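One chain of protein is taken out of this complex; the other chains stay put.
First chain written, first letter: the chains are A, B and C, and each begins at residue 1.
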């Protein structure tokens, strides 16, 4: 039987393995050495590798991104961690103007191998400034790679590939994935950057789902199976590069497409997926594609509104049912309990 | 006969009119009072309105955006100018976390009326860090409005509407539009935010084109007319909100869609337009939609590469010809002259 | 000050009920700064703050029931439930807003003062922030602009030695002092004991004197200490980032207790006053908490209602309608 780890443990293990294998890998970020260790992902690393390889930093996201980039130019392989994407907005200049373009704008003379781990917050009143999921921005920028694993196994394999990659990699972790469990092989292994994972095979409809929505899509597929609908669930895993082939092959077969995203619909990455399919498969679809994404407002803090803000498996399943069978889905009432926590172990607020 | 103005003069006139009408309007930005006056758009305003209403600022884009936001909360209506979008990357935190969300996150108690004018550079070795066109980022953010006029008349009407709007408005001006001429009515008038302009009516194909690409699309339509193809050209003018209706009506009629954007294709706004059409008109298209956008690399500086980097009217026309008539278009060889200047009056470098 | 303490303790006591479903950053141990500074502000003066805003909001006169309702995510909250504990606002009290991105409200506060200056309004704007925020570029850019325009801004830095669990030693060089950074711009700056309400009061008085007489901005750096965990109601001296002994040293310097002892000695109030006040505050808190709990949650349709501000008038552009040319 395969060993199971939680997603946060998989991140931890990947980091630890890469640090052991390559002395140029180091970890830096607010709180990476503190007692919480970024939701456990960096816990104990300082004790193991020393304070020169795992370190806290000043609250200066922009400048410190420049520092991290500079250290990469000097031959290090930094892993920078921000506890929220929202904080990294301070660092867009360094990430997008400098790091993403360094290799290109100097004619390929120097690469900038660095990983920036960005966490997406959710629940317990994270509110408008602690919950954004801006992967679409990064996906738009040539020179970056953008990775958002949804399973523990991929979290580990993709983080290893990201650390070993010679380019700036944006590695996005949804907070509600940190505590999910799944099989994780031991030792070093790599998941390729630019290859989607088919989470479930099916022939009636293709659901492309990003990050935490992959989980919701998987749940939706189970519900749909009970209704006689055989859904294929694809987690693109990286959205720059995007594995178009896997998606097109699937939609070519099922003729139906739902894209589920953790961010806003308008101008979001789900639109890119729909556009690709429209461009390549145009008339072959059996029905119109759909996007399931956030409504067009900042994240409201009140838990009473969170339930209306975040789409769930039920939304995906209903849409799929309409698309495949042309009927409304009757769902059992959602399980009791609060909609602002990922699982019962979560006791708020972060 | 209608009066003609250049685009930069239209921007200037809108600013001047709004400043005269409302004492709370003021202009701030690097170089707004200097002898170049941001390509003429702010020239003479300081002399007319005084240094308390038109002012230079420190080179501190992030902090100054916070300052501008604060002044809006105090009752002013600031117009902030950045000579390149690339510089505004420093200010994403203030724009996106603070300004865009201020009204919402305090339950609507306080609005943040401010306009941020962002210029897109092009030509003469502007290169990787002086030429980005990141409107798609802003379009993704609820709370912002995003405006990118392509004609002098709209530049004026939309800037007036933007200044009068009670929300943060991102106003994007492509550098290669500043010197185009067109009819501009005198006095105050408003172009609505959220309404596309049909630049040319036609029934064979719909070309949705943003900012400077609207010009290229219009040129393409002329070429196409000579080939017997009747293209409709739509400039959405604002991409948040997006006037979906005008686009859908048009594509519903023509059955064909090209979207031409000034930014990269992957994760860009053109994808949003294609996705909307796919979602709403699915099976009704006569052929697959296409995007015309930048190749997936930073802007190369060498003029020898610029010609390959920026798509032109010819690219749009060829695509349209293939889509409508299924044949390659034979184009007269491109007019002599450099491809890194907008018009003969341009003598570099900015 | 006692009021802030008791209210924060009240929040801490009720937080475990999981009805306040948002992060809370208590200011217990740091009350003297908020109280000492705000005591000298008028209604027209304004303030902005950070994630740790309860004390500033209350000291500036912010509405208590609306604050507790906000923390409960209720429609009656000071931000209609949209913001939670980290987004407090009370315009009537001159508390213009708090937001939790470290450093970001500092330039906004400077901008509020700048806007007021442009409008010819006379008021002081106070920016409250922690020493962690002085590491952000935004702080430096804000200082620079306030100095350039001689704006009536009082920068108040509460140096509580920590940013979350990170001690100063991993973030700032030992030689660095916040107040010296302001001095290097020619800004009047002082450092003081943030646990001594009288000292806060007197330094703030001096600084406000400079500002009000047109001398430009001033900065005050106050040494103080947060008693409870960074975020949440508990003590966390056991988890490893700081020691119980350090905490006890600081607790012995309790700002509330020090003021109390002095006031009792001075005869400014007596034990009976104190008991009465305590009872009054506790009753006020209980009533506010009841209000918060009994209030309704925001209706689902409000979720999309306030993304954009709409012009109030029917004629959307009436205000600007006089064209200059025919």
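By definition in this document, a residue touches a chain if its C-beta (ideal position, glycine included) is under 8 Å from a C-beta of that chain, and two chains touch if they have at least 3 such contacts.
All values reported here derive from a predicted model rather than from experimental measurement.
Chemist: Just list which of the chains on display the missing one touches.
Modeler: A, B, C
Chemist: Which of A:93, A:154 or A:296 sits in contact with the chain that's absent?
Modeler: Considering the complete complex, A:93 is the one touching the chain left out.
Chemist: With the missing chain put back, one of B:129, B:151, B:223 or B:254 would touch it. Which one?
Modeler: Candidates B:129, B:151, B:223 or B:254; residue touching the omitted chain: B:129.
Chemist: Just to verify: which one of B:168, B:298, B:311 or B:342 makes contact with the chain not shown?
Modeler: B:298
Chemist: From the list A:70, A:255, A:282 or A:295, pick the residue that touches the absent chain.
Modeler: Of the candidates A:70, A:255, A:282 or A:295, A:70 is in touch with the missing chain.
Chemist: Can you say which of A:37, A:123 or A:142 touches the chain missing from this structure?
Modeler: Of the listed residues, the one touching the omitted chain is A:142.
Chemist: Can you list, in ascending order, the chain A residues touching the missing chain?
Modeler: 17-18, 20-22, 24, 26, 52, 57-58, 60, 62-76, 93-94, 97-98, 102-113, 142-143, 145, 160-161, 164, 166-167, 186-190
Chemist: Touching the hidden chain in the full complex, which residues of chain B are there? Just list them.
Modeler: These residues of chain B touch the chain that is not shown: 30-31, 33-36, 55-63, 86-87, 90, 124-130, 295-298, 300-305, 308-309, 338, 340, 347-350.
Chemist: Identify the residues of chain C touching the omitted chain, counting contacts across the whole complex.
Modeler: 135-141, 144, 147-148, 150, 171-177, 180-181, 183-186
Everything that follows uses one rule, which is that only the chains that are shown with their structure count from here on.
Chemist: Work out the mean Cα position per chain and let me know which chain is farthest from chain A.
Modeler: C
Chemist: What chain sits nearest the middle when you go by CA atom centres?
Modeler: Centre-most chain by C-alpha means: A.
Chemist: List the centre-to-centre spacing of chain B and chain C in whole Å, with centres computed as mean CA coordinates.
Modeler: Whole-Å distance between the two chain centres: 40.
Chemist: Starting from the mean Cα coordinates of chain A and chain B, work out the distance between those two points in Å.
Modeler: Each chain's C-alpha centroid was found; their separation is 31 Å.
Chemist: I need the residues of chain B touching at least two other chains; which ones are they?
Modeler: Within chain B, the residues that touch at least two other chains are 62, 93, 97, 104-105, 142-143.
Chemist: In chain C, which residues are in touch with two or more of the other chains?
Modeler: Within chain C, residues 77, 79, 81-83, 87, 99, 101, 137-138, 307 contact more than one other chain.
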